[in-house]
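Every protein chain but one is kept in place in this view of the complex.
All chains are identified by letter, namely A, B and C, in their written order; residue positions are counted from 1 within each chain.
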Amino acid sequence: MLTIQGLSYAYSDRFLFKNLSFDLVPGELIQLKGRNGSGKTTLIKVLCGILKNYEGSISLVNNLDSEGRNEIFYLGHKNALKDNLTVLENLKYDYRSDGIELTRLKENLATLGLENYLFSKVSDLSEGQKRKIILSCFMASNKSIYLLDEPLINLDEESKKIVSSEIENKINGGSSIIFTSHEKNILATKDINLDEYAT
Amino acid sequence: MNKLLDAIKVFYHKLGSYPWFYSISSKLLPIASILAFLFFVIGIIWGIFYSPSDAIQGDIYRIIYMHVPAASVAQSIYFALAIAGFVYVVWKMKMAGLFIKAMAPIGASFTLLALVSGAIWGQPTWGTWWVWDARLTSTLVLLLFYLAIIGLYSSFDNKKSADQAVSILAMVGAINLPIIKKSVDWWNTLHQPSSIRVFEESTISSEMLFPLLVCILAFYLIVFVFGLMAMRAEIATREMNKDWFKKIVINND
Amino acid sequence: MIELIINNHLHLTLVSILTVIVLLINLLMPLIKLNKIKKSLKNIETT
Partner (left out) sequence: MSFLKNFFSREVLIYSKKSSNVISPVIFFLICITFFPLAVSNDPNELSKLAPGLIWICILLAGMLSIQTIFKEDYDDGSLDLFYVRGFSMLEVVLVKIFVNWIFTALPLILLSCSMVFLLYFPVDKLFNLIGSLFLGTLIISFFGALAGALSLGKNSILASAIMLPLSLPVLILGSSASTYSNENITFFILLLSALLFFSVPIISLACVGAIRLHYE
């Protein structure tokens, strides 16, 4: 359960958005919309704790453990994968996939069609394939809050379907997801258009 | 005449393909390694135990049977790298890029061997382990060129641009090395270290020369064998996900 | 035997030990690398 009150974020004395308030209830899928530069990515970074100098309050309440931090799964634009390591080595040391045993990760990689790339270097893979490595971490993890920045970008149709169905399972499973995307997503229970909050 | 041309073209095309090279090298390796081992043992034993001892230096000069072959192998590997670099840049043959990557560490280790054995040999004759004379300095620079190639290769992520960069460096290095050698020689005549007599090989007698030639041949054979093995290892790393390599790995062991 | 080597053949033995070390390193590195790859490929096939 995430409640946000009066959140505003200034970037070099220009307010990206001002007093934004909404609640994130378990089992809810919020789509962030807005034209480029309206602060969608910034909002996601603020919510997950990367950017700290915002005004207003963000509270992670009740069912999250005291730490609260590792209940959030963040999927950013940047892949955070090490190019000169192999896929398996990346998964072993990636902090999005710790606590998940390797067999589940391998299953997800197989469903996304990466089963025979386990030992190849990440630098040899295409952007889409790198994206799939992280998405397999996403599919295998069970956190309560997911903050996804353009999750379906660079993906082929078939993988898009797999990931969307996975998002749906997570929603039904009680976790809540905020994601940014340009195309309309029918599953979204609530839309937030950041242009309304722009100054 | 054009039949000959086709044969060359076929051979050239085959030389470039990894599976063909991998199977040929697995047949070639046993014979070459036995031959290399034989020559090495004969040359070393003949040189160290049976050739006459030098009038001036006694038995110390026997280091020549390891120092000179190592130095000559180090030099020729570098020029082989330069030729492979040229072949890669002009004809884009990926086997040449792989050759550079595989041979560079071998060249570096033999240059290091030549350097250290030269220093050990220099100690009794010159009184100090190291003298900044022309040959040793240019061998040190050669070692740095090898390390530069190894370092440059590993700083690239994708193999193709790594091969490209490394072949350019190998070619440029090969052009510079004689220039460096000449300038170091010229510098050496200026800074003639007065207190140390620069060691010049006196005309070597024939009983000493034959074992030396055998040793040099042995070292070249050894480098050939090591090169084959290094290239096979490099082919394995590059072709790990390809089916032809998996078939080989599965069915033959 | 050892004294014989130490007092007048020290440098020769030093160099030959060094040569053997360099040859061994160059011999073993590719073999280890090749076996590591073969082993990793094999356990992909078996899982």
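Going forward, a contact is a pair of C-beta atoms (placed from the backbone, for glycine too) under 8 Å apart; a residue touches a chain by one contact, two chains touch by 3 or more.
The structure displayed is predicted, hence computed values, not measured ones.
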item	value
Shown chains touched by the chain that is not drawn here	A, B
Residue of B:Thr128, B:Asn158, B:Asn176 or B:Ser205 in touch with the missing chain, whole complex considered	B:Thr128
Touching residue (missing chain; options B:Leu38, B:Val90 or B:Leu144)	B:Leu144
Missing-partner contacts on chain A, residue numbers	45, 48-53, 67, 69-70, 72, 74, 76-85, 89, 93-96, 98
Chain B residues touching the omitted chain (full complex)	119, 128-132, 137, 140-141, 144, 147-148, 150-152, 154-155, 184, 187, 191, 193, 195
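We adopt the following convention: only the chains that are shown with their structure count from here on.
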item	value
Cα-centroid distance, chain A relative to chain C, in whole angstrom	49
Geometric centre distance via CA averages, chain C-chain B, whole Å	17
Chain A-chain B separation of Cα centroids, rounded to whole Å	52
Residues within chain C bordering two or more other chains	40-41
Residue list for chain A, restricted to those that touch at least two other chains	116, 119
Residues of chain A that touch chain B when the two form their complex	83-84, 116-117, 119-121, 123-124
Partner chain C, residues of chain B touching it in the complex	44, 48, 58-60, 62-63, 66-67, 70, 102, 105-106, 109-110, 112-113, 116-117, 120-121, 123-124, 222, 226, 229-230, 232-233, 236-237, 240, 245-246, 249-250, 253
Partner chain A, residues of chain B touching it in the complex	157-159, 240-241
